[in-house]
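Of the protein chains in this complex, all but one are displayed in their positions.
Our next item is chain A:
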Amino acid sequence: MTSNNRRCVVSGLGVICAVGNNVEETWKNALNSVSGIHKTTSLDTKNCYADLAAEVHCDTLDDIECPDEKDRASKLCIKAMKEALNDAGLGDFADSSRVSVIIGSCVGGVLSIEKYHRGGKDANEIPKMPIAAIASQVAESCHAGGIVTNVGNACAAGTISIALACDLIRAGRADVVIAGGSDSFASVPYSGFLSLHALDENGCSPFNHCNGITLGEGAGIVIVESLEHAEKRNAKRYCEVLGAGVTSDAHHITAPREDGICLLEAMNRAVKNSGIKKSDIGYLNAHGTGTGKNDNAEINAFLKFFGEENPTLSVSSTKVMTGHCLGAAGAIEAVFSIKALTTNTVLPTLHYSAEDSVALKEKVGQMDYVQNTPRSKELECVMSNNVAFGGTNASIVFSKNPGDVQSLVAKDKKIAVTGIGIVSPIGNSKEAYLESVKSGKLPETASICSTVTNDDYKELGIKMAFYRKLDNLGQLQTVSGMRALKDANFTVTEDNAKQIGIIVGTSEGGLGATYDFQELITEEGNAGGSAFKFPHTVYNAAGGYLSILSGIKGYGVTITTGPLSGLDSIGYSMNVIHDGQEDAMMATGTDENIPIITELCQKLNVAADKVVEPYSDSNGFVVGDGSVSVILETEDYAKARGAKVYCYALGYGNGRKNVKFGHISGSGEALDMAINDALKNAGVSIDEIDAVCGFANGFKTLDDIERAAYARVFGDKLASLPLFQVKERVGEGRAASATLAAAEAALMLSGELAEENAYFIANGGVSKKKVATSGFKKILVTSFATGGSYSAVILGK
């Protein structure tokens, strides 16, 4: 049985979607087989072949603090969060570091992007645009002071958020996690799915007519709590959250694998990690979008996976009621699944005629695809599945019993850094980057970017048939990822493809591509979207392309929480390895600087007008970009394949002090917390730290926070402590710079970067000199995010 300290329970639920503005209303309508799909009233449907959507109608969304500063996606999420906290008997958390927020989203603040573009480019819209705003604003609303993370895996994001919530609790990093997903109905996804001819003009009909999806919107929140914490406060307990499985198709950017084998693997992992039998699952809330490709892949996967052991499993898709709520889907369906479990009710897929039922039976045999009306059924465990663009598969199990959850089975394994891939404005390989460092290359202008060329593709053997599909972000990501694999001498084969996963960290992800898509449809109308460009708007497209190209079929998650995502990708990867999910992980940080990104920085008055260097007390920074990938693997795995080791990942930490998203002032003490948390996690004392790879970029507000925290944490030692700042060369490349700082630390520890410019802070002043790095044994790496989150990683010899 799962030991008590690994048990995660659900203590509160919140939901808002087309069939209800709260759990009670939504559940009542679900039991009455009500569909929320109607003709859309909020978007222009001129010349569009489909005009149905499942929209939320709620006039109290603005009853929150500062509604003008929040996108509809945040408002939906905060509404569901408030209901869930109230349900759980929880309130304001007073910045407790034990309360985390993890929210998934697909299109994030896309309505604010549209408003900015159509409405005279008002700078106030900018902070509402990225997905990262959502979890941060949720945390700010209830003063959750723990780890704040957004998941950007499109339509599987909601499920992954709940899985990550359990990972944090089981790793002892949180007591309570507000987990879920949120997305709003908007022109970009509507036009995008139209361009793909993936909308059903008659309303979606999963496992039945399968002519396409119908978009919905909404948010779902599940309060996941450690058993210990829930017991202590005598909390309501709906159920346990057992294991989850996340895999990558390595197949196509929009279409799932027809054979469904990677979805099957996700379910297999979920069942295995839960320590249950397949036959313990009584109901499966399928992804069931209503496209032929998705539904057939699922039908195949369910038959193959459950066929013999659980032939009469009950299956349904609730998307005929809610529409496809994208990043919120997994969270809303988790609420449905949990209500189904606790009330012993299986929910139906709606709109089956007698003929439809006969046709379905031919496809699915004796499996129980519940149709039209709900039914009572004694349930022990339920499973909820979601899949996404980029090839992500996610599966999670909710249960009345504690199961036998497998977690942290490899927690004592040492994690080695064995490969580095760098794409930066000063070079597209580790070698080119090191050469530029040696020659003292600096930015030539205040806005710089990386450029991938055909030479990169040629060298890596990437064919035109593949690279022609990539947008800029995908180019940066695939080249850095493939270079990291090559550097690690890691050949992905059929045998090891499931033993390695990818975590991409990105600050803005597909925001630039979303803006470009919005620009296109503002001109052409919603009927004029591009099927070629639409996939790039999802934040996990870059990671998806890397999975397709490399063949990596294991864990695949994109986190998007600001610049620190490039360090959190390392922290979360360590967790995945320690959990025994994978033997190896690629942790990356990727962000792009296309013209709209520089424009947004300029509008926010954070872009410098000339080249500035760290600690220059400037009123802006050089806008940069890049992609940096790092291979992490257990020492055993590295040794077994004869890999060279750069250094070891010893520990990671996080800290948060809530300030408004888009701001950082006043949050500095959270950096101290992140550093101390990382030291504790690594079992290292502050005196053992020989150097710091930091995040200063020249912008006074940010740099002052960084140096003040170091002064507090290091005390007198700071005067002689070398601080390395990659942004002097690559600008503010957000997540890419965060991973680059870690890569530099690894290069110094391995001896490949023998000499480097170091900043020293003493007597209130800053000096700079070249230092030899050969004596370093342990290096601290730090990063930040607006809203008040900080992360730290410790690498050592």
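One rule holds in what follows: a contact is a pair of C-beta atoms (placed from the backbone, for glycine too) under 8 Å apart; a residue touches a chain by one contact, two chains touch by 3 or more; residues count from 1.
Here, contacts and distances are computed from a predicted model.
Peer 1: For the complex's missing chain, which UniProt name, "Acyl-carrier protein", "ATP synthase subunit b", "ABC transporter permease" or "Cytochrome bo(3) ubiquinol oxidase subunit 3"?
Peer 2: Missing chain, per its UniProt entry: "Acyl-carrier protein".
Peer 1: Of A:Asn124, A:Ser530 or A:Ser616, which one is in contact with the hidden chain?
Peer 2: That would be A:Ser530, which touches the missing chain.
Peer 1: Of A:Thr254, A:Thr289, A:Gln371 or A:Asn757, which residue touches the hidden chain?
Peer 2: That would be A:Thr254, which touches the missing chain.
Peer 1: Write down which of A:Val405, A:Ile448 or A:Leu470 is the residue touching the left-out chain.
Peer 2: A:Leu470
Peer 1: Over the whole complex, note the residues of chain A touching the chain we left out.
Peer 2: On the side of chain A, residues 195-197, 252-255, 454, 463-470, 530-532, 535 touch the unshown chain.
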